[in-house]
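Take a look at the following structure, please.
Yeah, one chain of the complex is gone here, protein chain that is, but the others are all in their spots.
Showing subunit A:
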Amino acid sequence: MPEGALEIDRISKRYGDVVALDEMSLTVRSGEMLGFVGSNGAGKTTTMRIALGVLAADSGEVRYDDAPVDRTIRSRIGYMPEERGLYPKMKVLDQLQYLGELHGMERAEANRAANRWTERLELSERRDDQLQKLSLGNQQRVQLAAALIHDPAVLILDEPFSGLDPVAVEVMSTVLGEMRDRGVPVVFSSHQLELVQRLCDRVGIVRRGRMIADGTVEELRSSGPVRLNVHAPKAPDDWAEGLPGVKVESHQNGHTTLRLDEQADDQQVLRAALDTGPVHEFSRTRPSLTELFREAVTEEPDE
C-alpha cells in the first residue's frame, strides 16, 4: 500500500530567455487527487515532465515519501503524456507487457498485469490486435492501461480526459478514484473544469510557471469574491452605488448582481435594498471553479 506524498518543491526551468517554471511547488498526499489547471503554456506539462525525470529542472527538487525522486522511484510512477503515443504496429498485449517489463516487472508478472488491465478496461477482444487498428477511444484505454500496468505508487496524468467519449470518461474517473482510494497520490491536468471540480479533492491553479492558488475546491470557492443576487423591483438603477466594497455587475428589471470584496458588509447592502421597497430575493452565490479559474488566469494580464 503506497503511503508517501509527492512533493514538487520550488522547481524552476527556463528555455533561453523564456521562463517556463518559476519556483513551482505542489504537494499531492497519499490518497488525494489533485487537479492541475491553467491555460495553455502555463507550465503544467513541463512540471509533470520534470516530476517524471523526462526533463531536468534548473533548480528545485521533486520528492516522494520525503526522499528525492530517483530512478527506482521513477519506475514506480504511472505516467500518461499529453501527446499520446505507443507503438502503432505493436499488439496491445505485447505492448503493455513490454512497458511492464521496462518498469522492472518480471515477464510473467507483466503478462498477468497486461491481461488483467485489458480485461478491466474492456479490451480483452483486442489484445492481439495492432494498436493502430483500434478506435481512438480504445487507444486511449490502452494508454491508461500503459500508465497502470506496473501498479504505480504515484499517478501523473497529463490531460487524461481529453478526447475521451463520455463512457470512457466514466471508466477513467472510476479507475482513478480506485487508485486514489488505495492511497496512491493522483495528479492530473485538465481543461475540463467541471470534471476537476467533481473528481478532485484539491485543485492547483497555475499561471506563468507559478502556482497561484492551491486548495480544496471549497477553500478556493470561499476565498473568491462573493456575489449577491438581489431582486428589488422598485429599486432605481443606481441604488447600490456608493456602498463600500460593492461593485454592480448588472442591473436589469429590478434584478441586480453585485460583487462584494472583503470589506463589504452584506447586511448594509440588504438595508439599502429594503430602503428602495420590497425585496423578493437576496441570495449569496459562490463562484464556480470555472469562474475562479477565469479570474485567476486573467487577473493582471501584463505583469
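Everything that follows uses one rule, which is that contacts are C-beta pairs under 8 Å (C-beta built on N, C-alpha and C of every residue); 3 or more make two chains touch, one makes a residue touch a chain; residues count from 1.
The rule is short, and it goes like this: contacts and distances are computed from a predicted model.
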item: Chain not displayed: protein name in its UniProt record ("Hpr(Ser) kinase/phosphatase", "RNA polymerase subunit sigma", "ABC-2 type transport system permease protein" or "3-isopropylmalate dehydratase small subunit"); value: "ABC-2 type transport system permease protein"
item: Which residue of A:Asp9, A:Asp22, A:Asp65 or A:Glu101 touches the chain not shown here; value: A:Glu101
item: Residue in contact with the excluded chain [from A:Gly85, A:Gly163 or A:Gly177]; value: A:Gly85
item: Residues belonging to subunit A that touch the chain removed from view; value: 49, 52-56, 71, 74-75, 77, 79, 81, 83-90, 98-99, 101-104, 146
